[in-house]
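What you see is the complex with one protein chain gone and the rest in place.
Right after this comes chain A.
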Amino acid sequence: MYVTVRGVPGSTASAPASSAPEPGGPGEPSRRLVRGVPATVLALGVVSFFTDISSEAVVAVLPLYVTAVLGLSPVAYGFLDGVHQGVSAAVRILGGWWADRSRQPKWVAVTGYGVSALSRFLLLPVTGFAALTGVVALDRLGKGLRTGPRDAMIADASDPSRLGRDFGVHRAMDTAGALVGPLLAFAVLVAIPVGVGGYRSVFVLSAAAAVIGLAVLVIAVPQRRRADPAVAAAAVAAPRMRWRDLTDRRLRRVLVAAGLLGLLTVGDGFLYLVLAASGSFGASWFPLLMVGTNAAYLLAAVPLGRLADRVGRGRVFLAGHVLLVAAYALTATRPGGAVAVVAVLLLLGVFYAATDGVLAALTSRLVPAASRASGIAAAQTVVALSRFGASVGFGLLWQLTGRSTALLVVGVGMTLVLPVAAALLRAPRTAVTR
């Protein structure tokens, strides 16, 4: 990566970095690298790549480490898992607000990535249940803090007409890390088959990847100074982030639409369970389903981001949910066989590609630049909370009616909600603001 970045003209040793022109800012085509993706977006992609290697490597081995090596009971692990799932959503808005308020999204992101990196180092000495819970919570705290500011930085650095693609590039790099992390972790465990040495090596590897990611962020990602005249003007007009920006009608409509759809988005785990129950594959292949979904996401993220830029982000966001309905229908009818399993994983992966980065791109244009991190974080929190609600509700429905019926009910519900969401997302076309 650095080889390409080094070629940027104007980056001389004599110019203090802070006063150097904004690399990768809009209107500076000479700074665009890799088919026109801003350097800032690529650098943030590299940060996410290493950070995801770091976190997914640990996530992949932690259950085994906690139960087999540390000997904690399932209850203890279940509690840890709950902390893992729950902490991040709660602090996400806080991270967005802090970034906007301080107008230093980079340093809020550095704090977030730094806190997560610190938690990797703490994994080595820590073995007690309470301390381990603290370490997991610390990691998710960092994750929650960094997400909003980071997405705001991507939005800041991107040409508004290329937002979808740029988010797609970032998410693809992020997902590539999520794929590499577990592979590395298991390679280490295979190479060191006995004792705790293998697990500890995974943690050291994870810490190293986290440090590299953090270093790329600190060293290679420019602090956004709003040097772009348009942004500077906006900053003068709106000197600081206002909560009122988050109640903007257009943003509110998107939040409601995303929340409604999120309430009908059941976790992948449920679909995997139904697939597993259809007997198409052995239980030991279960973890590979997630890998398949991630691979599809990786491949589709950039093309769908581009498509979103061309035909409208709201449309692609909705189309993604149509694919999700197709995945429900296919899973519920349980045709069995490898082809159906692969088709469901593809649909899920493309669903994520059509919704995750696209929603960030969509919301980032609906709030003033000064409130951007908060706006993106608000959308992500709405999605996370509504999907959590969906999982709880779906679990009950599954218990009451059986899995195929439950999936069909949710699929029909989604089909009914989609036109409502479409109406909510049909914002005035003039809605491009800074």
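Brief remarks follow.
Going forward, a contact is a pair of C-beta atoms (placed from the backbone, for glycine too) under 8 Å apart; a residue touches a chain by one contact, two chains touch by 3 or more; residues count from 1.
The criterion applied here is as follows: contacts and distances are computed from a predicted model.
Its record in UniProt calls the unshown chain "WD40-like Beta Propeller Repeat", which is the match among "NADH-quinone oxidoreductase subunit H", "WD40-like Beta Propeller Repeat", "L-lactate dehydrogenase complex protein LldF" or "Lipid-transfer protein". Of the listed residues A:149, A:182 or A:262, the one in contact with the hidden chain in the full complex is A:182.
Residue-level contact of chain A with the missing chain is found at 2, 5-6, 8, 11-13, 15, 17, 23, 63-64, 67-79, 81-82, 85-86, 125-130, 133, 182-183, 186, 188-198, 200-201, 204-205, 207-209, 211-212, 215-216, 219-220, 267, 269, 272-273, 276, 283-288, 291, 388, 391-392, 394-396, 398-399.
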